[in-house]
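Removed from the display is one protein chain of the complex; every other protein chain stays in position.
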Amino acid sequence: MRRRASSEPRTAITHSTTVRVRFDECDPLGIVWHGNYIRYFEDGREAFGREHGISYLSQQEQGYASPIVRMECDHQLPLKYGDVATINVWFCDSPAAKMIFEYEVMDPQGKVACTGRSVQVFVFTGGDLALTAPEKFLEWKRKMGLLNG
Amino acid sequence: MRRRASSEPRTAITHSTTVRVRFDECDPLGIVWHGNYIRYFEDGREAFGREHGISYLSQQEQGYASPIVRMECDHQLPLKYGDVATINVWFCDSPAAKMIFEYEVMDPQGKVACTGRSVQVFVFTGGDLALTAPEKFLEWKRKMGLLNG
Amino acid sequence: MRRRASSEPRTAITHSTTVRVRFDECDPLGIVWHGNYIRYFEDGREAFGREHGISYLSQQEQGYASPIVRMECDHQLPLKYGDVATINVWFCDSPAAKMIFEYEVMDPQGKVACTGRSVQVFVFTGGDLALTAPEKFLEWKRKMGLLNG
Partner (left out) sequence: MRRRASSEPRTAITHSTTVRVRFDECDPLGIVWHGNYIRYFEDGREAFGREHGISYLSQQEQGYASPIVRMECDHQLPLKYGDVATINVWFCDSPAAKMIFEYEVMDPQGKVACTGRSVQVFVFTGGDLALTAPEKFLEWKRKMGLLNG
């Protein structure tokens, strides 16, 4: 993955989870179909959310959603049926009203199969874009040491 | 597919549609993964609904949903990536508060790849089972000549 | 699920695994889309295969495959996003050259969400149907106490 400008640096807030590659996630070439890595990223991001207290579910309860507005994915090595892959997720800090994550999917030998990056914005339940981050998210950032005050 | 008892006979109300097999719907054996036929059945049932005026969407507007409670699928020949398959759907008449469809997926050579049968019940928006069919559905059956009165 | 005739009885050879419901496996009604239970059945069957030494992978190495020729699925209660479901799988004994499994998917409260049954036959790598079960499968049945000799 192309390295980002320093305005949205990867933080030390991270989480790892594993996923077992399903038979139906592999294509006629015998490898994981490229679009399925988006699922693995989501598996990683949700596990991160459960670990660090910032999950989809809790957000919907608080009157907003956080749709993904940009996704990037770089494929380096294929995963195969039955592989148990490790998904590493990092929270990237941004001054904007955004949530940014970076991803790394490792094959069973510990080699990088795929990296990625997602950008989420905040929208109110009605669908309008939130121009400032929700208070709960700011609280979370304070708790994680990413914001003062 | 095992033939059904005559209490839920296949009617002459039918519809055909086509679907092109996607690359990611095929598995490492190079053929459509068995679970993906459920999608093709749904493609066929929805095309039937659009043709005959009994779609998912219109049902949700009328305060009820019609979840699938039973699905059967018999696989006879594989479909491959790039195949354009034909999906034939028949409405099966039942005296009960149910919607029953039978399916036939044909390969490009006109051979039967897969047959199936689904059973749907009616539930109110709150989730409770409707013990009698919704009036709109009975109206539809009258219009199609399946009910008198 | 309708109970089967006794010629293919459920054995005591069973396995349980769990699966976490993904966000993208749920539909606009907020529940697992019915076709996705076929994946959970496969998750269960593969975990069974790893536990009891009869997996897809090892079969492909031995020159045959075991495609699913029939699938039945009965839906009783919905699963929702984030649910951790339990999948119970039983091997059903058949005198024919078939592998038959029964499935039970339990919701987090231990209620039955869905049951199912799959029938697999054996085909040689070239695609021809095997009229007798492969020796490796008979060996496995002997090891599990399902065959004498």
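To keep things simple, chains are lettered A, B and C as they appear, and every chain counts its residues starting from 1.
To be clear about the criterion, a residue touches a chain if its C-beta (ideal position, glycine included) is under 8 Å from a C-beta of that chain, and two chains touch if they have at least 3 such contacts.
All of these numbers come straight from a predicted model, not from anything done at the bench.
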| item | value |
| --- | --- |
| Contact residue for the chain not shown (choose from B:82, B:127 or B:145) | B:82 |
| Contact residue for the chain not shown (choose from C:24, C:61 or C:128) | C:24 |
| Selected residue (touches chain absent from view) among B:22, B:52 or B:136 | B:22 |
| Hidden partner chain, residues of chain B it touches | 22-24, 39, 42-43, 46, 56-57, 81-82 |
| Absent chain, residues of chain C that touch it | 23-24, 26-30, 33, 35-36, 81 |
| Chain A residues touching the omitted chain (full complex) | 29, 34-36, 38-39, 42, 65, 67-76, 78 |
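By definition in this document, only the chains that are shown with their structure count from here on.
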| item | value |
| --- | --- |
| Euclidean distance of C-alpha centroids - chain B vs chain C, Å | 24 |
| Interface hub residues of chain B, defined as touching at least two other chains | 29, 35-36 |
